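Take this structure first; my questions come after.
One protein chain omitted, others in place.
The block that comes next holds chain A.
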Amino acid sequence: MMTTLQEPILSAPIRQPLAGLNAVLVAIGLVAAFAVPAVADDYWLSSIIIPAIVMGLAGVGLNLLFGYAGLVTLGSAAFMSIGAFTTYNLLLRAPLLPLPVVLILAGLFAAAAGVVFGLPSLRIKGFYLGASTLGAQFFFEWLFTNFSWFSNDSQSLTISAPRLQILGYDLQSAAGRYCLVIATTALLIALAFAIVKSRLGREWMAVRDMDTAASVIGIPVARRKLQAFGISSFFLGITGALWAFAYLGTADAHAFNLDKSFQILFIVIIGGVATIYGNFLGASFIVLMPIVIDRLSLVFDLSFLADQGALANLQRIIFGAIIILLLIKEPDGLTSLIKRGWASLRRRGAPT
């Protein structure tokens, strides 16, 4: 049972050389990732690459819970807001703490909240669980709007990072913010892979596929569920801090509203459930597609067709249509599409 859950295609013997290859690929990927600021300008970094990566990371956070442990939540954005507000308050009120420590603490605060709001998952499932996690969504939006202490009594209830630096190196520039994002993301992806491949990840999948069977073979289901909530929220908390400070530059509680939670859910669904890289595909799609459509209408100057207002609405319709089409044609998400495309290309290329 365990082996089929893990990786049904690859058997143990060919895994060994592949692992070496993977390591090389990962190393190349990392070098390439850090070289991006050399080729991309501010526009690409600040408004396309950074939000796509951060949203992808949020997708990873939700996917751990939703894709691997089979638990639903509609409160992802709430955990992001906890991360953002915790980071702000720690940077402000404990100025001696370095940024990486602050980010980890922010993740831990979000994780604690995640465990608390994950408690209903022990008794209820599916749609009802989704509805109960809405509680987190509304509670934290209310909390951060009504207690101005969290935003240091700012007039507009917005928070902005007092300082974004590591070891005295200022990360305020687009390249600096990108480096912060990519380094955090690399570490968190590694952590996500480690978790998914570990015994914990396999037990999550067992709980997801059939929790009664899982408890029969001795998996502590309740604890695994709460761990899933905690770890997922840990990821989301750090993501929230990055979203607020490395991307937006500022945030208020409403930046993390229900829409954002749904957006993360769509990223997971479009990218592919129970994948790690797929989330980044989904996020790129969500972040890029509206901009591409907007740009296309600029390049082809469609203003003779309809006025600007109608065009702006038309873009939303096209975006919605693409999502619907994608979900009908490829309900398993972009990852599955690309995987199968790649597999069939290889089959055709292989000598018969």
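Here, a residue touches a chain if its C-beta (ideal position, glycine included) is under 8 Å from a C-beta of that chain, and two chains touch if they have at least 3 such contacts; residues count from 1.
By our rule, contacts and distances are computed from a predicted model.
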| item | value |
| --- | --- |
| Protein name (UniProt record) of the chain left out of view, among "ABC transporter permease", "Cytochrome c oxidase subunit 1", "Polysulfide reductase chain C" or "Methionine biosynthesis protein MetW" | "ABC transporter permease" |
| Chain not shown: contacting residue from A:A23, A:L119 or A:I291 | A:I291 |
| Residue among A:I53, A:L99, A:L157 or A:A283 touching the omitted chain | A:L157 |
| Hidden-chain contact residue, picked from the options A:V36, A:L92, A:L258 or A:L302 | A:L92 |
| Per the touch definition above, residue among A:A206, A:A228, A:A255 or A:A283 touching the missing chain | A:A255 |
| Positions on chain A contacted by the hidden chain, ascending | 42-43, 46-48, 51, 92, 145, 152, 154-158, 160-163, 172-173, 247-252, 254-255, 288, 290-292, 294-296, 298-299, 307-309, 312-313, 315-316, 329-330, 337-338, 340-342, 344-345, 348 |
